[in-house]
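Apart from one protein chain that is not included, each protein chain of the complex appears where it belongs.
Order of writing sets the chain letters: A, B and C. Residues in each chain are counted from 1.
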Amino acid sequence: MMKMKVGVVGASGYAGGELLRLLAGHPECEVACITSRKFAGKSAAEVHPNLRDILKIKFEDLAPEKVASKCDFVFTATPHGASMSTIPVFVDSGIKAVDLSGDFRFKNVKTYERYYGLKHSCPEIKAVFGLPELHRKEIKKARLVANPGCYAACVILGLAPVIKEDLTEVVAVDAKSGISGAGAEPSQKTHYPLTAESVLPYSVAAHRHLPEIEQELQVLNKKINISFVPHLVPVIRGISATMHCFLRRGINGERIATLYEKFYKNEPFVRILNAGEMPRMSAVRGSNYIDIGCFEVDEERKRAIIVAALDNLVKGAAGQAVQNMNIMRGFEETAGLKHAALYP
Amino acid sequence: MMKMKVGVVGASGYAGGELLRLLAGHPECEVACITSRKFAGKSAAEVHPNLRDILKIKFEDLAPEKVASKCDFVFTATPHGASMSTIPVFVDSGIKAVDLSGDFRFKNVKTYERYYGLKHSCPEIKAVFGLPELHRKEIKKARLVANPGCYAACVILGLAPVIKEDLTEVVAVDAKSGISGAGAEPSQKTHYPLTAESVLPYSVAAHRHLPEIEQELQVLNKKINISFVPHLVPVIRGISATMHCFLRRGINGERIATLYEKFYKNEPFVRILNAGEMPRMSAVRGSNYIDIGCFEVDEERKRAIIVAALDNLVKGAAGQAVQNMNIMRGFEETAGLKHAALYP
Amino acid sequence: MMKMKVGVVGASGYAGGELLRLLAGHPECEVACITSRKFAGKSAAEVHPNLRDILKIKFEDLAPEKVASKCDFVFTATPHGASMSTIPVFVDSGIKAVDLSGDFRFKNVKTYERYYGLKHSCPEIKAVFGLPELHRKEIKKARLVANPGCYAACVILGLAPVIKEDLTEVVAVDAKSGISGAGAEPSQKTHYPLTAESVLPYSVAAHRHLPEIEQELQVLNKKINISFVPHLVPVIRGISATMHCFLRRGINGERIATLYEKFYKNEPFVRILNAGEMPRMSAVRGSNYIDIGCFEVDEERKRAIIVAALDNLVKGAAGQAVQNMNIMRGFEETAGLKHAALYP
Partner (left out) sequence: MMKMKVGVVGASGYAGGELLRLLAGHPECEVACITSRKFAGKSAAEVHPNLRDILKIKFEDLAPEKVASKCDFVFTATPHGASMSTIPVFVDSGIKAVDLSGDFRFKNVKTYERYYGLKHSCPEIKAVFGLPELHRKEIKKARLVANPGCYAACVILGLAPVIKEDLTEVVAVDAKSGISGAGAEPSQKTHYPLTAESVLPYSVAAHRHLPEIEQELQVLNKKINISFVPHLVPVIRGISATMHCFLRRGINGERIATLYEKFYKNEPFVRILNAGEMPRMSAVRGSNYIDIGCFEVDEERKRAIIVAALDNLVKGAAGQAVQNMNIMRGFEETAGLKHAALYP
């Protein structure tokens, strides 16, 4: 059987490396081309040592036209700003693509320009927001999918059912991310002596993933007011979000759990936990699952707590992207993504 | 100069050990007696190896009457439930005491009995709630001080100024604690392979420190609605609380910062951070300071974020207890507590 | 295609859980039966939450005869001492088995009895030591394979080439293991506040894996003198061993590297690193690879350093066991074991 040739633009970062790990084990794909300006000439294994003996390919410093000529499908895992200049080439060449940056996530380009501080160079190119649980049909037909931000994926999936049911309009989302979310480049924010034994809130006023969350959830309820604060915690991978929902009316925890089970009934990668179980980063580490649970209601204080956990590099980035590719290309949606998390 | 003889009942746990560390360096005290049923006969250093060569005393299994006869001042660092049976002895003997458990923190004994699931055996004994920043005058005259819970100390101090100013009635408090908060006894909750690389929300419906927080803050505003969720994070010591305040009216961050500076102007252990600085566990680790800062306002979404950090074993337990003792005995309030945190 | 029915005796621990994770993705096997006295009646996912939706089976409290009647192949992941009483049943029933405990690793039963402090109840049952790199032919024909200890696998593979080449007789092996090596049961040794920010040497005088190492390496050189000290480091998974080899004669690093490349030329799970690369736990985390490298020689001081790293739960336990099963049953040796490590 001929495998589909896949290119990964910007494959030297953590999301890029995770794409390579997943694609190396994908039954329908073959990694045909990986690009990196900085590491051109190096082998995949020199940059991602877990790939030694598994993926034998070298980084190239290639123009997007060259990538297009070598591949049937492309992932762009470059920083925001960079995708704007390569994606038009793939769109013009008729190459389907998933972009992992923030460049194409917003329906309203003004929102993008405000939160990213950049002028968008191709606002006419439209992408589908790549959350299959909300947009599977559009993804199936899409030529370009904008993969959600890691926090956004966690929070949108974590809140959609209660927002849709109109149980709450005021929600405080307190999210904690592993340090790999800050990327492969060393900085004060990732320096071990400062990150270990520590919890660091950041981008408090308005993190870039908040408008993504609002865009997707306001479709369900225009009036929601979300306070979102991300934190760096001393963990390599994983996002855990605690969502404090101030309730508009009385409801008990089981009812909420039932709502979630219905909402996500046929979803292959959303697991709704039982009462008494708590979503854990270790139960999703390295896997494409998002676990949602807790569903505890404090009736006296009229609030419900919902907790969601996923791996920021998998369901929060590369795994989500592969799931989108599977849908776009008509592969089995779970192809290459069935493995269990590393626990403990 | 004669030093005051101090006893520590229940000195084998982490709060007890921290009391010994601080008292060993206190200029006015001498540790005269330490008790533990389990470790009676062992030296302090066998249980707390940091005290080798520093504190030469043995654990005894002593009745409270015996402790009273040997000491001028007592700390009880036993679990809740146990303090109820020893504190009356100290009160009767005229020995001033600080209790570190939850047994005497509540004005309304019903609240205690509901949240701790125990009948209180001496509801007639009244203690002063040991937060000097709110109750210094009463502490000065108190015979018995109930030391606040670690989370409670952090959240009450973190919120008092905005609540007093009536800026908010709806607050979501997301608190993260180091694992030492779970005590010295191994359990699934403290098992390294499950706690490392993880964030665990717990006691979500209503943690025992929530009614403490409400008791103290409702004095300032009866109608506040607080959602409080504690988490275990992979850190040994430290609490960091992110407080999402949904605002009643427009205000900017500098104004909030100014409120805090005024409120805590003469406090020796409350540090208000400048704009752009974030409270860090590492800046308070091992010290009696609480750092409060962030003060970022999202005007569009009408909410302010306030962040506070302290060391759960110091300002959240033993250091706070020593500060209370200093006030009760007329020592310099900062005696034995002036050292800087370990950073990094 | 009919899949082989596999049983896992003692499947609630970390090695057992890892077997389930690997077997759930194995193309030739089906997990037919998992036993645990403590968790009988619970689902696999209640104990190992990473298996939710992936492996739907319940723990049973079954006699070995019952396991034998339900399975074509058995793994025993019970503690040493327990395997002695179940393995004879499988041997008698003609069921091939891999035992993950220390019970059948020793050619000389006296060595076992001395280091494990137990009388062996069936010394007549002989097993093959399950390191395919040294004993593949015997494993192919074996009815019972004794899976190596996690440290032993790492050190034997790490030293075999230099010992065989007679380059050294005096070696100090300093090994560091993640805390999962201490098992799923909480204890002082696994208590987060004591294990984090710490390195703990243990079993210093003579760890149980040392006689395994000696048994296998003395075949290559009778006179070797090995000092072996294991340490717990604040890591969930992974073993890294630094082997200080005092050299008998001059040799340079490249020569040593070449020896290793030859020795392990056709091995699917041994990766020899290039000069300048260092084996890392993160490059093998969750995978069945052992990485060996460093090969630096200090000519002035006549010693060479060799470093090896593997995942204690995979190549050090469950992955090794599956590799042994693959060989014993004639499956492709790498079946179910091809995935890359989680990096970072």
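Here is the rule we go by: a contact is a pair of C-beta atoms (placed from the backbone, for glycine too) under 8 Å apart; a residue touches a chain by one contact, two chains touch by 3 or more.
Everything numeric in this text was worked out from a predicted model, so none of it was measured.
Participant: Given the contact rule set out at the top, which of the displayed chains would the hidden chain touch in the full complex?
Facilitator: Result: the unshown chain touches A, B, C.
Participant: One chain is left out of this view; which of A:M4, A:A196 or A:L220 touches it in the full complex?
Facilitator: With A:M4, A:A196 or A:L220 as choices, the missing chain is touched by A:A196.
Participant: From the list C:V47, C:V128, C:A184 or C:C294, which touches the chain that is not on show?
Facilitator: In the full complex, the listed residue that touches the missing chain is C:C294.
Participant: Thinking of the whole complex, not just what is shown, which of C:G17, C:P64 or C:G238 touches the missing chain?
Facilitator: Result: among the candidates, C:G238 touches the missing chain.
Participant: Would you mind spotting which of C:V170, C:L220 or C:A335 touches the chain that isn't drawn?
Facilitator: Reading the full complex, the residue touching the unseen chain is C:V170.
Participant: Counting contacts across the full complex, list the positions on subunit C that touch the omitted chain.
Facilitator: Output for subunit C: 170, 172, 174, 176, 178, 193-194, 197-202, 204-206, 225-227, 229, 231, 233-238, 240, 242, 244, 246, 278, 280-282, 285, 294, 296-298, 300-303, 305, 307, 344.
Participant: What subunit A residues would touch the chain not displayed?
Facilitator: 14, 178-180, 184, 186-188, 190-193, 195-197, 234-236
Participant: Going by the touch rule given at the top, which residues of subunit B touch the chain that is not shown?
Facilitator: 14, 17, 21, 24-25, 48-55, 180, 196-197, 236-237, 271, 273, 277, 280, 282-287, 289, 291, 338-344
To be clear about the criterion, only the chains that are shown with their structure count from here on.
Participant: Of all the other chains, whose mean CA position lies farthest from subunit B?
Facilitator: Farthest by centroid: C.
Participant: Subunit C and subunit B are one sequence twice: same or different residues at the contact, by the over-half rule?
Facilitator: Same: when the shared numbers are divided by all numbers used, the fraction is over half.
Participant: Between subunit A and subunit C, what distance separates the C-alpha centroids? Give it in angstrom.
Facilitator: Subunit A and subunit C have C-alpha centres separated by 35 Å.
Participant: Cα centroid separation between subunit A and subunit B, in whole Å?
Facilitator: Here subunit A and subunit B have centroids separated by 39 Å.
Participant: By the touch rule stated above, which residues of subunit C touch at least two different other chains?
Facilitator: As it turns out, subunit C has residues touching two or more other chains at 14, 180, 184, 196-197, 236.
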